[in-house]
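In what follows, a single structure is set out as structure tokens and then discussed.
This view holds just a subset of the chains, kept in their places.
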């Protein structure tokens, strides 16, 4: 089988998740290519060498500029923090590589637009990694909506709640620094909820947003010194969709007890859907059938369910990382078919427009256009 | 035991619930007075006679003006639609009766303020019936918050979702007519969620609101003719509390599968709380205690829990109507102690100010002050 | 409307629940008779007088022998501990009264059989109060089974778990004394689970049972002295139904955290059902429809659901005591129609046969016939 050589830039949390996906996808699914974990790249030579060994990459490197242009590389997979997505993507596009980029596409709308322009001009395939679209329960939700089972959608109700920052002594990492992270809960987790909103309901016309920082100063990691927090701890918005549906979205790192509560509820005029990432193998489905209707808990582990056929027999749960494996699966198929996979960088730009509108609205105190 | 003579105006859904409360309260709780269901009043003589027999009232009447001034009456209980609350309350206050009024206090802020002025000037006791404050699980939530068990509150997340209007052929009743109902989901059900927000979290400083009507015309009851719907089917708002907490509230009659889903979640820096009226005997409580913490389902049926001592042994559920019985219990006690019970008409005015601000914001597209 | 005069013997927990049912039934349902709470009877004159006032009875008395024969009495309602059920029922039957008896029918099979003989010979109507049959969710379960929606039943899985006796210093009340209570968890709570098994699945052919006492001695109430516990703390059994289904039943007062966990699961070849008394307004229903099937949570509060029409609009919960009101409703209707209501004393005898077989099996170590 033809090989597909991958270069990965970045090797922390997302690097581990993407590496696992590249390693595992061929063990469970039939592929048109054999993915090869060719080279992993990071700035610290010692650390990236350890990562290469641990994560199963053939080589390691420290300069992404050298890597993205290598003739033997087919795909560049970007897993770095958001502030370096643009230069790497531009370099990879120029070198005519398939560009696969972890979300959010960029730290600002302007950067995102430049990235989308670059891949378009270069004529290369591109994909944004919003892994939750390919959790089987979410894919099933999409399928039911597309089949009309839920009817005309009236409401989207999305929250992404965590509790990592409740302790005011939790350190001021790069994620709490606007220059590196772009924004706080907004870009990190509300972006997931908004991508699902667009994916499942449709484009968002306008928003009324609100950003809140509860703790304004935190200790620097491993230090007594304190530094300001200049990103949001929580982001909230009212949404008006193009198709007439209305919605809310809320992201917070101050929701005590919620570990990774990426939940949405969708109400249509024929049915409703509820998903919660903390129970990612389940989809709650309501179909109106009279007095004995009720929200049913569908265990999305049937071979007929999206992506499940590759894994285990009915009733055997999958985990978080499998959503990356499914994303890579569809990327590899798309490369073979030379079709643009979804979400593309264009989706990234659209998402960024919504994030941008929420920031503008939080500042203006008015509704702002988001598409 | 001294008797407490009650006159009730109105005899439909709320009339039945209040009647039951007056009948039952003395059978389960020790009271300083014996409530007497003296006279029930409604416009249709035949119907109100049937109601009097069925609901256990000694007499019936058709003109509230005659009833509120009767010397033998101690309490006037107002259960009519919102557009008649003000005149009845003014009459009862003038006659120096205790005034007990079903929510919402009035259909507009101006009316609500006039009612509060009237009871203040008359020097009579007054109480607004927001029955959900006295569901034991909600009363326990309040107690835990007051004891500091939840810590500083960061988030309030309230929804009140029903699905009664999903069918576009569902009739255009008086509840969908602005002239009679004042507003739609906003005044009818968002008002509950906002009262709980104020009760549990504190005063709401400003709001960004949104009102939506999905179906603009419906058949008149028992007729082929169609009439316009000029109230909201759904009401959504972002909330900023005086104490720095932020929140969302959403009410809809288009949330298919949600029958009476009055739910709130509160996140503090020590714990979190979740309540759902569809499981009203439970409170979900999270207390941060390290990795083995988790949302615990407290069955609020212990004799030590608020109001439960009057009912059954531990583990025996109570129903919806019991919340009215608890409200009447506290009203009777307050009358005996000549103390103002809560929520008072002042709370009604404050609630109305929030509803009013949401309407103004929905129209202006800007944040509006709500207190 | 013709009156139906009731005499009640007993005034503790069950007396309060039955009194409430007699008082409330006519306020919510249309009845062929007006029930009159004529006389309540108990051994302690002072206490029974207080109970009469509190619970709404016209008169009180101390000798049941005098009461059951009164000409003005139509129904004798027996709410005393199990050891006095037989003499009172025999007296009431001889006096040609309708006999309504709280479960368990008697403390032994022999007593139960004598009671059934007495009412048959006297030709009077009789009803056993197994109130859980008339929780709307249970009544809906029965209806779905009778309609064939669940198909051929394969499994019944019943537990009735409480945690009242976990503390070894919890007192040795009469319920822990074999002479008064007959048995422990077996007769008190397993009897409910077994009645539901018979009601929903069918007659039980044979059982393998086990009784366990964890704490053999407890302090007498209000005393330092300790007395032996000679009843079971937990009762467990395997069941073989006449129709080929198999089952388990387990009752315990040592299941920490379970307050009133009367739960059953029924699996048929078309669907499954789960009920839990701690969420008595819900029925979990599974209907096999392919991969998107799932246990749905039916909120059994629709006007079309059994008994709900008398109460509140859709989505408003009812409580524990309502199940007694429904039982009394059907008793009053049965009296009017002169039809034997279910469960009758014959059901009581059949239930007692199963309890008896479990006791025999626990002692013999073998399967025993139970019908």
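By written order: A, B and C. Residues from 1 in each chain.
Definition applied: a contact is a pair of C-beta atoms (placed from the backbone, for glycine too) under 8 Å apart; a residue touches a chain by one contact, two chains touch by 3 or more.
On a predicted model such as this, the values are computed, not experimentally measured, just so you know.
Complete-complex copy count for the single protein sequence, taken from this structure file and not limited to the 3 chains in place, is 4.
Keep this in mind: only the chains that are shown with their structure count from here on.
Inter-chain spacing, taken between the CA centroids of chain B and chain C, is 36 Å. Separating the centre of chain A from that of chain B, both taken as means of CA atoms, is a distance of 42 Å. Chain centres here are Cα means. That of chain A falls 55 Å from that of chain C. Touching of two or more other chains is recorded for residues 286, 293-295 of chain A. Per the touch definition, chain B reaches chain C in the complex via residues 13, 17, 19-20, 23-24, 27, 54-56, 162, 164, 259-261, 277-281, 299, 301, 311-322. Across the complex, chain A meets chain C through its residues 140, 144, 285-286, 290-299, 302, 304-305. Across the complex, chain B is touched by residues 154-155, 157, 159, 161, 163, 166, 208, 210, 212, 214, 234, 236-238, 240, 244, 246, 248, 250, 252, 254-258, 265, 267-272, 286, 288, 293-295, 365-367 of chain A.
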